[in-house]
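For this depiction, one protein chain was excluded, whereas all remaining protein chains were kept in their positions.
Per-chain numbering from 1; labels A and B assigned in written order.
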Amino acid sequence: MKKGISVFLFRMGLASLFLVLTVFTLSIVVIAQELQVAVHLQGAEVVPYWDPSDGASGEIGLMNNLYEALLRYDAATNTFTPILATSYEQSEDAKTWTFKLREGVKFHTGNVMNAHAVKASIDRTIERGRGSSYIWSPVDSIEVIDDYTIRFHLRQPAPLDLVVAAGYCAYIFDPAYCDHDWFIAGNDSGTGPYTVESSEGSEKVITKKFDDYWGGWEGKHFDRVVFLSVSEASTRRLMLETGQADFCEQLPPTDIEALQDNLAVRVEVNPSFQNLMVLYNNQRTPLDNALVRRAMSYLIPYEDTVAVGLGGYGYVSRGVIPYGLWGYSDRVETFTYSPTVAKALLTQAGYPDGGFKFLLTYPAGYEDIRKTVELWRAACAELNITLDTRAMPTAERNAIARSPDPAKRQDIYLLYWWPDYANPDSFLSGMFYTQERPAYNLGYYSNPVFDALIDYAITLPTGSQEAIDMMVELQNILQRDAAGIAVWDMQYLRAMNTSLQGYVDNAAYPNVVFWYDCYRE
Amino acid sequence: MLSYIVRRLLIGVLSLFGASIIAFTLTRIIPSDPADMWMGPHATVEQIERAHVELGLDKPISVQYCIYMSKFLRGDWGISIVTKQPVLRDLARYLPASIELIVFGMLVGFAVGIPLGILSAAKPGRGMDHISRVFAITGVALPSFWLAMLLQLVLGKELSLFPLIGRVDLLIEIMNPIRRITGLYVFDSLITGNFAALKDALWHIVLPGLTLAMYPLGLATRMVRTTMLEVLREDYIRTARASGVREEKVLTVYALRNALGPVLTVGALTFGYSLVSTFLIESLFAWPGLGRYAAKAIVSVDYPAIMGVTLLVAAFYVILNLGADLIQAVMDPRIRLS
Partner (left out) sequence: MWKQLHNVALRAKRNPLTVIGLFLVAVFLLLAALAPWIAPYPQDVWAVHPEERFSPPSTQHWFGTDELGRDIFSRVIFGTRISLRIGMIVVVLAFAIGVPLGLIAGTFGGLLDEILMRVTDMFLSFPPLLLAMAISATLGASLENAMVAIAIAWWPWYARLIRSEALSIRERDYVEAARAAGATWVRLLFRHVLPNSLAPVIVQASMDFGSVILTSASLSFLGLGAQPPTPEWGLMINIGRSYFLTHWWIVTFPGLAILITVLSFNITGDGLREILDPKAERW
């Protein structure tokens, strides 16, 4: 009886096996690869924003290969490389900027890039008012002098060379092809070396080289570049190890350590302009007391958070401006881990025995932040301070933080911050300038003196001694108040295939590989 | 029969309508702010407020619902807050990938599970029964993303037998692009004669498919075993046996026929459930499926996408259930459609 069924099942199994085998014998072996294909992995989505006017996040890696800006800023040497502009000059008061444009540049659509296109692109970006488009806020009007000369008139002095070189919202595109629906269907109209061949949602984009690229295709380049979103860090690492990927941004430090023994993978450690910020609720008791905020700041085991959270790939912060960005200075006062000082401060504030419970929210899904929070929590517990730590999705976290009812808001808010262009002011005014209805001032800090100094500081010439002194002064105000503090400044960890050559990291364009400059050895 | 189907479908539409109201209310009462996701990080106060107006979040919920439904019925399912793409286009993109994976997993699961269940029920309490029960129970008890990691590590990384992630190799995609007809890569490449892609697509589906197969496998084995043991006690089986029908036939034709009904019902439920619940596996295998899309939508309170997914899955559920009930009625004469 049982035998009968077994035979029946066995026959069924054989039949299906045969079917599968047939399919495989029929399949044709792929023709040996002639094309040079590069694969760029990232954890986040490849194209959250297809529209070149709207960008503000993970699409930066792809978009900077499809589109180009007038200039490119090199954060390491503090110099500019001409891209679509060949030269530029500014007026004495830094309110008028004139750019000479490169001739003979074609859009992927076949049309020619000229001053009218530049004006139309930037005007559209300003008009849409999305993403990081506010970088253009100093611009009053754009004037076309001739086909290859364009002049910006500013409302107030601003470092426009940094703005036109921004990694977001500074792209020039063909105004004849700039319909929003056309973009989001997966099309591009830039001047960059690569153009979209096919895409699958926001997860995967295959680009091919643009034959008419103004830089030409002499020498070694990639024919295709694939941008792929792989959300699991472990999977990204496996793909690198097995040669299925060429470049991978932001791997966890534990994976980096493991990869360092692998000859097929090269790891680079580079500075970043990104740090972890802690914003205290400056309006709620007892955190409205600067002594309590300072005490809390003395309870973060800074060295441990860098060692454990970042695997040692980072620096303990000194002020809110990160290491490597101008305005960072050792003249800024700093906090260290010291439960004794914390205890003394608490006693001075009238809370010698602690007894607080703080609601702390941090973004879900970031191991480095979670570990930092855990270390802080353990240190607080020693002084009888309870941190009720919650990892939350951004949408929910921000709804709590921006709740019109202050009673519903959190006590402590943690976030990554990075500037939209190499601009230290972003750290100061973004999170600490008084905001009636808070956007990112989620510690609800309000200090008229600080605000007035910020208003003055942005009129100072970029990177001048006076401007740097001002940044130091502003940071010291924040540190003394412990309005909010930075915990650590990250380093960016890049892992790439050993055969990949030509990659240069540029902190001003985080996570961007300019694939045109790269080739396989 | 026909009037029964029509009636069921009408009721289905009604429950879809109910589901849409509940879903909309739920997504709107969550205290959450999709504005950053819409405008991008570091949005200014003005941008956040503009986002609220653009997304219609400033209107009362009932008005928002009416606007949404009237557009929905005209085929405009809204723009996803996360992907900034029309929701309908997103669904058309992600649904086939999920279906392909789940169908593969369930086919494998049932193809192994049902025979195991029969073998078990044929001689309960004997060796084969114990083996298949352990197998079945393990299949259900295995944490699926744990299994996925193990499979990736052993079969993918150490032995390099199968690709780690994705639906098709990038080189294949560039050299032998699959013409998109249904979005089911295996099917599309088969009917267009693109055998290189077919082989590759099959190769890619093995690991995530096996991971997904374990649950239906265990489920099918257990359900078949349980229900067959019950059916085998019925009088008509005894009569059949007594009248000399071969045991093979008793088991596969008479008993299995009736035992399959509950399996199908559970199968239909599992299918609908799997459409969104597999997001961890889809995430591990970078499988561009509906589950991952839904999870992302939920986290970002992307309510047009959530509504779209909910209504789509709900529609699937209605149809699958009807199908399962019909088949059950055809196979088991004891059940009358009413």
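Throughout what follows, a residue touches a chain if its C-beta (ideal position, glycine included) is under 8 Å from a C-beta of that chain, and two chains touch if they have at least 3 such contacts.
Keep in mind the model is a prediction, meaning the values are calculated, not measured.
Enquirer: With the missing chain put back, one of A:308, A:349, A:453 or A:468 would touch it. Which one?
Expert: Here the residue in touch with the unshown chain is A:308.
Enquirer: For the chain that's not shown, point to the residue among B:57, B:107 or B:140 touching it.
Expert: B:140
Enquirer: Considering the whole complex, which of A:68, A:232 or A:489 touches the chain not shown?
Expert: Answer from the full complex: A:232 touches the omitted chain.
Enquirer: Even though one chain is hidden, which residues of chain B still touch it in the full complex?
Expert: That gives, for chain B, the contact residues 11-12, 14-16, 18-19, 22-23, 26-27, 29-32, 124-125, 130, 133-134, 137-138, 140-146, 149, 153, 157, 218-219, 222-223, 226-227, 229-230, 233, 262, 265-266, 269, 272-273, 275-277, 279-280, 294-295, 298-299, 306, 309-310, 313-314, 317-318, 321, 332, 334-336, 338.
Enquirer: Provide the residue numbers of chain A that touch the chain removed from this figure.
Expert: Output for chain A: 232-234, 237-238, 252, 254-255, 257-258, 301, 304, 307-308, 364-365, 367, 370-371, 374-375, 377-378, 381, 389-393, 396.
Criterion: only the chains that are shown with their structure count from here on.
Enquirer: Please tell me the distance, in whole Å, between the geometric centres of chain A and chain B computed from their C-alpha atoms.
Expert: The computed centroid separation for chain A versus chain B comes out at 35 Å.
Enquirer: Residue numbers of chain A touching chain B in their complex, please.
Expert: 1-2, 4-6, 8-9, 12, 16, 20, 23-24, 26-31, 33, 35, 37, 39, 45, 48-51, 54-57, 129-132, 134, 184, 197-198, 200-204, 206, 224, 226, 228-232, 234-235, 238-239, 241-242, 244, 364, 393-396, 398-400, 402-403, 408, 420, 426, 430, 435-440
Enquirer: Residues of chain B touching chain A in their complex?
Expert: Residues 30-37, 39-50, 82-85, 90, 93-94, 111, 115, 118-119, 122-123, 128, 149, 152, 156-157, 160, 163-166, 170-177, 195-196, 198-199, 202, 246-248, 251-252, 283-286, 288, 292, 299-301 of chain B touch chain A in their complex.
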